[in-house]
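A single protein chain has been omitted from the complex, and every remaining protein chain is retained in its original position.
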């Protein structure tokens, strides 16, 4: 049951020329959120831009007593709304509707959790990693970015005990190239009997590649998809993903309510 | 020759719940401006709101050496653009196009200058008073507002040696009622031979009443009119005022380029 | 204060209707909105059978608006009746069903099925969707087509029949008249404006269907004009829409001549808009000492303007 909060910006930190991390005082949403869920934000009054935009809940911040008090958003500038988020000032209010969407299904040990993140696709994995590690699940983060300076929050994951496999396109950190390459290798090297759940978030091409790799190695895979979303609540049918139904037919599924987390092997990647 | 400056807000001071005074770093415009001229401002990027808005140049600020460095705007909140001006922060940039328009014609002593201001219609009179006083013209400001708290900058005018005749609608300062009442009385009491130039700015009804009074007392009167202005440069024909032409006919005159200061007796007040 | 309005035999507790295609089947919003608090809910357009609609991307934002080409994805009228209507009924929602067809017979058949179902308040005939090639708009862009669909559906149902008109024609009032003559109880207007956005980097259209329908505040002044014109032309009630984003906008449509209004795009921006709209309308009526919201309908005063005009 999503709520709409005129959330105060507690702090906004630029992480690079494109990325920023903004903390929003939205305790009700923070308390209810599960890993993989998202919020619909609008950082301006008026019509320019008009619609809200979807953002994964990156972290849940807690007060001294451990009660959720705020959430953070990891945002990458690509257009008007993310520009507004980048420039947001402390004290400003941002309309924040959430939590929304179907979260990740969390596994239990001895299943391992392997997270595959491309760029800003890191966003849903901070809370997922916390949940997995709270259950003592062995967790690995495959994380690819353009360059070393765009690999964020590594210490956070290290502190949780998450194994890191890093790649950059320019080779400035980790392996050079795409993040799916080491994923493929590690899956190939892994004992067939040792269970792994794959979680992926990132550009569509990366998700499709991950889905192919998962299928090849016969591993279950949950992907968090990104579609342009008009409403986030199932009202507009803008956010559909073509999926194979039980009847074998092609169906357009609303990723805001049936997702954003979907089973990779049911998506029709064309 | 107007220029467009992305003027930095130097300071923005709220004068009341509705009025604010914002200083803009626009030296080129400040240096060129004459009393009665205005600027077209846009305090936001993007389309909401879309168009610029006209504002009188209130004051010219000068640096230590006396060189014009900035101008101020006296703004009253009535809608989206004036709201943005009210909330403007120091450092922010506001698009400022100017100076624009036909200024007041300044008189010389022994002609007296009587300025009649209604509410935010005070705006063009700070610079006019300076110009008149610089020529040692005896100057009076008839200034009406809703209440005492909305009579601004009185000390400024007093320091210049401007005589003040104040009215408020609620009687909280000066005479109770409209500003045209004392104007009418003082004109009636004045020697026909002693020349006076009237300058008026304020709500349309006040301007029309002033024009009637001026005509009755056979005094010349310059009024600064307010029309919705699309462009400020004569391009759109939105800002017209019906005036009597030399042929006696009714003509629609663009108040942005033929005005905003117009001869009261040529305007058709209907 | 009386907020109720009447559309044919249907009494709405207030003039606010969720616009078709912008509120799913209503049930999606049951968590955030008390569905019975709305005047009515116009559910997503339904054909006889299921449709998957167009590929994504289906929407793109435009200045103060959005373009959509969903392609009328839907579960078909029968599944709607069996899977969605019971919950809507249980939640006391007043339901307007947006009926689509590729042929006249399909409109009639879908309407017939709905007439036999329990819990349908009215039929809105979508003869104006700009996003599908076959059917729909071909009726909505022809006066005879409009008349034919309306009168055919009229014959098979006692429910109020409300054709939804397209704005993509020269003379909307003539279509309102054709609808009235065909026996419509009301007309809805406007559907979206056919429009397109091109990505200049790829030189491809930004939505997969190439063209789509423009909605949102951008179109409001055009929609208000069309409601106003139709109000001068027909006697049946008009349900006005197009860019309503707050109570003032809703009131503007009513003053122009709309008996009720629909809100689509703004519901995406603020799904909690409904109570704000009701409160805003209440507040206005109170300030203006108007007892019934229906007293406001069509009360636009063009007299002062005309006088000024003649003065020139």
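So that you can tell them apart, the chains are marked A, B and C in the order they are listed, and the count of residues begins at 1 in each.
Following the convention adopted for this analysis, contacts are C-beta pairs under 8 Å (C-beta built on N, C-alpha and C of every residue); 3 or more make two chains touch, one makes a residue touch a chain.
All values reported here derive from a predicted model rather than from experimental measurement.
Asks: Could you run through the displayed chains and say which ones the absent chain touches?
Replies: For the complete complex, the undisplayed chain touches A, B, C.
Asks: Please pick, from C:218, C:260 or C:273, the residue that touches the omitted chain in the full complex.
Replies: Looking across C:218, C:260 or C:273, the contact with the absent chain belongs to C:218.
Asks: Pick from C:99, C:230, C:251 or C:278: which residue touches the chain that isn't shown?
Replies: Residue touching the chain left out of view: C:251.
Asks: Check each of B:62, B:135, B:217 or B:251 against the chain that is not shown and name the one that touches it.
Replies: Residue touching the absent chain, from the options given: B:251.
Asks: For the chain that got dropped from the picture, name the residues of chain C it touches.
Replies: Residues of chain C in touch with the missing chain: 52-55, 62-65, 67, 71, 141, 168-170, 193-198, 200, 202-205, 207-211, 214, 216-222, 224-225, 228, 243, 248, 251-252, 255-256, 284, 299-302, 304-306, 308-309, 311-312.
Asks: Please identify, in ascending order, the residues of chain B that touch the omitted chain?
Replies: Within chain B, the residues that touch the unshown chain are 1-2, 4, 42, 47-52, 95, 97, 227-228, 230-231, 233-242, 250-252, 257.
Asks: What residue numbers in chain A mark contact with the hidden partner chain?
Replies: These residues of chain A touch the chain that is not shown: 47-48, 242, 250, 252, 270.
What we mean here is this: only the chains that are shown with their structure count from here on.
Asks: Could you tell me which chains are in contact with chain A and with chain C alike?
Replies: A chain counts here if it touches both chain A and chain C, which gives B.
Asks: What is the identifier of the chain with the smallest separation between its Cα mean and the overall Cα mean?
Replies: That would be C.
Asks: So, what's the distance in Å between the C-alpha centres of chain C and chain A?
Replies: The separation of the two C-alpha centroids amounts to 36 Å.
Asks: Could you grab the centroid distance between chain A and chain B? Build each centroid from C-alpha atoms only and quote it in angstrom.
Replies: 55
Asks: Which whole number of Å gives the spacing of the CA centres of chain B and chain C?
Replies: 47
Asks: Which positions in chain A touch two or more other chains at once?
Replies: 47-48
Asks: At least two partner chains per residue is the criterion; list those residues in chain C.
Replies: Each of 63-64 in chain C touches at least two other chains.
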